[in-house]
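Showing chain A:
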Amino acid sequence: MAEAQELVAFCILSMVALPLGVGIGFIVRQGSASNAGMWIAMSCFGAVVALWLAIIVAMPTVFKKNGGENEFEALVIVGLSESAGRSGFFDGVLRVDRVNIWLVGMTSVLSLCAAWYSLFGEGQRVLDYYGWLLVLESGALATFLAESLLVFYVAFEFTLVPLLFIIGMWGGPQRRQAALKFMIYTLAGSLLSLIGIVAVAYGFSGVTGRALTFSISDLLNLSSRGTRLPLELQYWAFLALAVGFGIKVPVIPLHTWLPAAHVEAPTAGSVLLAGVMLKLGAFGLLRMAVPLLPDATRVVGMSVGAVMAAGGIVYGALCAGAQEDIKRLVAYSSISHMGLCVLGLVSGTTLGVTGGVMQMINHGLITGALFILVGCVYTRVHKRNMSELGGLAKVAPRWAGFFVFFCLAGLGLPGLNGFVSELLTIYGTLISARVQWGAFFGLAGIVLSAWYLLTMVMKVCYGETRLPTTASVSDLNKGEFCVLMLLASLCIAIGLFPGYLIQELMPQSRAIAALVSGSSP
Partner candidate 1 sequence: MSVAEFVALLPVLAGLGGMVWLSSPVYVAICFGGILLVIAGWLAINGAEFIGIGLVIIYAGAVVVTFLFLIMLANQTGQAEYERAPNRPVLAWAAGILLFLMMLFSTVWREGVPGLVNRSQMQAQTGIEKITSDRRHVDQQNRAPFSRTARLSVELFSRFFWLIQGSALLLTIVMMNCVVIARLQKDRRGDTNDYSSD
Partner candidate 2 sequence: MTILVISALLFCTGIVGFCLRRNAVLMFIFSELMVLGAVVASVGYALLWAEEKGQILGLVLLTTAACEAAMALLIIGRIYRTKRTLDIKLLSSRGEQEE
Partner candidate 3 sequence: MELAEVAVLGSVLALFLTSAVIAVFPRRWQRWSHIPCVLALFGSSIASLAAIWVGIEREMRIPWRWLDLPGPVTEVVLQFDGFTPWMLGIVNLIAMLVALYSMTYMAGDEGYRRYFSIFTLFVAMMSMLVLVGNLLLLYLFWEGVGLCSYLLIGHYRTQRASTAARKAFLVNRVADVALLIAIILLAWNWGTLNIRDLIEQVTVKREEASATLQIVAVLLVIGAMGKSAQLPFHIWLPDAMEGPTPVSALIHAATMVAAGVYLLIRMLPVLVVSPVALMLGSWVGTVTAVVAGLFAVAEWDLKRVLAYSTISQLGYMFAAVGIAISGESNFAGYVMIFHLITHALFKALLFLCSGNIMHATGGVIDMSRLGGLKNQLGVTHWLFVIGGLSLAGIIPFAGYWSKDEILIGLAKSGGNSGGWVIVMLLGVVGPLLTGLYIGRAYWLTFQGDGAEVPREKDNESLWEVVPPLVLATGAVLAGLVLGPGRVLAGGLGIGLPEEEGVSFVPAVALAFAALGIVSGMMMGRRARGGTPSGWHAWYGVRKAIENGFYFDYVLFHGLGHVLGAMGKAVKLIDEVVIDGGLSAIAAVSYRVGNFIRQIQIGEIGFYAVSIGLGILVIWATLLLTFGMQ
C-alpha cells in the first residue's frame, strides 16, 4: 500500500518534471536536428505514457474500490518544503485521483501521437519544436494533476507560452496574428479565472474562519460537508470562473480565438490545442466552478451556462457546416462537441457529469486524430479547401478509411467512443431537474454533426480528384498509419468497453451531482 503510494507519487512527479526538464533543455540548447535528440524527445514522450500506465496499474492498490465515504479521495503530494510562505500557498502540489488520471492518460497519449506524427513532418528547428511540445505536455499534465488552486493556475497559464511558440514559429501564413490573438484572449480568460479562484479561496477562508487555503482537496471536502459561500459571492465567483474557463473551452460567444489558432497552428499544435488545451478549461469547471460553487452552478450554471453550452452545440455545428476549410470545420466541430461537454458538467446529474468527463477524453482522441489527418493532407498537397480536395478515397484509401472512421466516431456512432459520452451526457441532461431542454440541443447536435461531418467526407473523399497534386498524392506512411491506428484502437476500445472507465469516473460524478442538486439555495 505505502509502496504503491510512493511509486505513484514518484511517477506523478516525474511525469511533470521529466518533460519539463528535457523540453527546457532542448529550448535552451543550440542544437541542430540530430537523431539522438529526436530519440531523446520521443523516448521522453514514451516514458510519460509508460509512467501513466504504471500509475494505472498501481491505482487499484492505492484506492480502494468504491472509495469509501470520500468520493474526492486522492493521493496528494505535499509541497516541497513545509509551507513557508503565505499560509496555504503550498498545501499540496500535485494530486492524483480517479478522474484526472484518465485525462492525464489522454494527454500523454495524444502528446506521444502528436510528436510521433511530427517525426515525419517538421523539418527545421525540429528539436526546438519538440522542446516546446514537451514543455506543453508538462504544463498540461501539471494542470490536470494540480492539488493547489494556485498550482493549477500556474500550470494553466504556463501552457500558453509553449503554444504561443508552437503556433507562432511553426504555424501557417497568418501565424503571428493568430498566435497573438490566441495568447491575449486566453490570457484574459485565465486572469478572469484567477479572480474567481482568489475569490473562492478567500471566500472559504472567510466562511470557515480558518487560514487561507488553496488546497483543492480541502476545499472539496469542505464543500462536500456542506460549507457554502454566501450566495452573492458564489454568483460572482462562478461567473468569473465560468467565463474564464469558458474562454478556454470555448463556449460561445467566447470562442473566436479558436478557429484562427487552429487553422494557423501546425498539426501537432492543433492536436494538443484541441485535444488537451480545451480540456483544461472544462477541467477547471469540473474541479472548481461546479463542486465548489454548487448553488451558483444551480442558478447561474444551469441557466446562463447551459444556454451558452447548448447554444454552442448548435452554433458550432452550423458554423462548421458553413466552412470550406476542413481544418476550420474541425475546429468549429470542437466548439460544438465541447458545448455538449459543458452541458453535461453543469447538468447536475451523475450521468451528465460522467458524460462530460468522457466527452473530454473522447473529443481529445477524435479531434486529435482528425487534425492529424487534415495535417497529412495539408503537408502533401498544401490545400485544405473542400472545393479543391476530393476523390481522396481513390488515391489514398488508407487515409480515407481513417478519415471516415474518425468522422463516424465524431458523429457518435455507437460502438465508437463518441457515442458513449454523447449518450451519457444527453441522458444525464434529459433526466436533470433544470436543463432538460438542453438535451434537445444535444440531440440536434447529433444530427447536425452527422450532417457536416458526412458532407465533409463526401466532398473530400468521394467523387473525382480536382487537382493534379491531389491525383498523385501518396497514401499514409508507416508512421502516420501507426499513430492513427493507435488512436483508432483507443476509440474502439472506449467505444466497446467503456464500462471500466465509467465506473472509475462515476463516484466523483455522483458526489458532484449530489452537491449541485442536494443543497438548497
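The set was built so that all candidates are chains of the complex that A comes from, given by their letters.
One rule holds for everything that comes next: contacts are C-beta pairs under 8 Å (C-beta built on N, C-alpha and C of every residue); 3 or more make two chains touch, one makes a residue touch a chain; residues count from 1.
These figures come from a predicted structure and were not determined experimentally.
A.B. asks: Touching chain A in this complex is which of 1, 2 or 3?
C.D. replies: My answer, from the options 1, 2 or 3, is 3.
A.B. asks: Inside the complex, what are the residues of chain A that reach candidate 3?
C.D. replies: 185, 252-253, 255-256, 315, 318-323, 350-351, 391, 393-394, 404, 408, 413-415, 419-420, 423-424, 426-427, 430-431, 443, 446-448, 450-451, 454-455, 457-458, 461-464, 496-499, 502-503, 506
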